[in-house]
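For this view, one protein chain was removed and the others were kept in their places.
Now for chain A:
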Amino acid sequence: MSEKKEYKCVVWDLDNTLWDGVLMESSSVQLKQGIREIIETLDSRGILQSIASKNDYDLAMSKLKEFGLDEYFLYPEIHWNAKSYSLAEIQKNINIGIDTILFIDDQPFELEEVQNVHESVHCINADQYLTLLSHPSLNPRFITVDSARRRKLYQADYQRKLAESEYQGPSEAFLATLSMKFTIYPAQEEDLKRAEELTVRTNQLNATGRTFSYEELDELRQSPHHRLLVCQLEDKYGDYGKIGLALIHTQETHWKLEMLLMSCRVVSRGVGTVLLSYILQEARKQNTSLLADFRETGRNRMMYVSYRFAGFREKSSDGQGNYVLEHDLDNIQDFPPYIEVQLPNVEGGYYELSK
């Protein structure tokens, strides 16, 4: 099926791999030639990196910090346990397939131990490290904005989970501490790769389950009878990236919401309903009625519930799981107080859907 497998994560050993020498024996170890550039380049390609090293945790982390490299590694495993265990932990924490991990170490014993337990991890000897950047599986075909900051998305998520589990008190108060900013804007060409990806990967909060190609989206984006909207979310821990999409067919007699989807990563933040509220408000301003397509996919009942609880009712159904819903535009929910909603200026003017 795939002619080329892409690795999502490189796991590094430290002693005699990342640097020359053994840290426990000499605190003045030096980075290997070119290693910094390799780490930075992999990072900019959206390839995640971690560490599996038998070392003293505090000592190793402070050395990495001294080199200015500590922030590049997610969930580092630095202790005296088996490296096969470390690889398993990293795989679990980052939540990627074990066969998308590349492990690099200078000791044949460690490489074999890992390979023995995890058959599908790709293991290479540290003496090959200069070939890493030209490895075809470490050269993704597309590098989008979201991939270039992938590591930061993971780090921000980690901070958020930590804060949420430590917070005592009502969840609305916790949400208020996040300083969320939700931005809605018309899709630009550079949004389309991610938009296509969203139509393919979103299941629960997806009104129709229909996928759209880059070309279709590009056409819709420029159609005078459609509005294609993209949403972005950020909070004090960082950016979630582009997380939602809506397609409105603007017709003489009514508007029809032909696609509405929102990434599962943000489902507990209430942002799906914010987008819906915005579209309802715009429809009311325009004094037009609003319909919405819904198709049962077996996985998107949450979207049906969202529509109904936002005030949509069934207008028609074909008995095959396809519905047209309608909203009477009374009783539109306000934006929640804990999210700042931004509707950016477009071409010098305030962006209104009806324009």
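Assume contacts are C-beta pairs under 8 Å (C-beta built on N, C-alpha and C of every residue); 3 or more make two chains touch, one makes a residue touch a chain; residues count from 1.
Definition applied: contacts and distances are computed from a predicted model.
From the set "Ribose transport system permease protein", "Deoxyribose-phosphate aldolase", "Carrier domain-containing protein" or "Ketosynthase chain-length factor", the protein name that UniProt assigns to the chain left out of the figure is "Carrier domain-containing protein". Interface note: of A:Asn125, A:Ser171 or A:Gln251, the residue touching the hidden chain in the full complex is A:Ser171. Within the complete assembly, A:Phe309 is the residue of A:Tyr57, A:Tyr167, A:Tyr214 or A:Phe309 that touches the hidden chain.
Residues 170-172, 175, 205, 262, 267-273, 301-306, 308-311, 313-314, 333, 336-337 are the ones on chain A that touch the missing chain.
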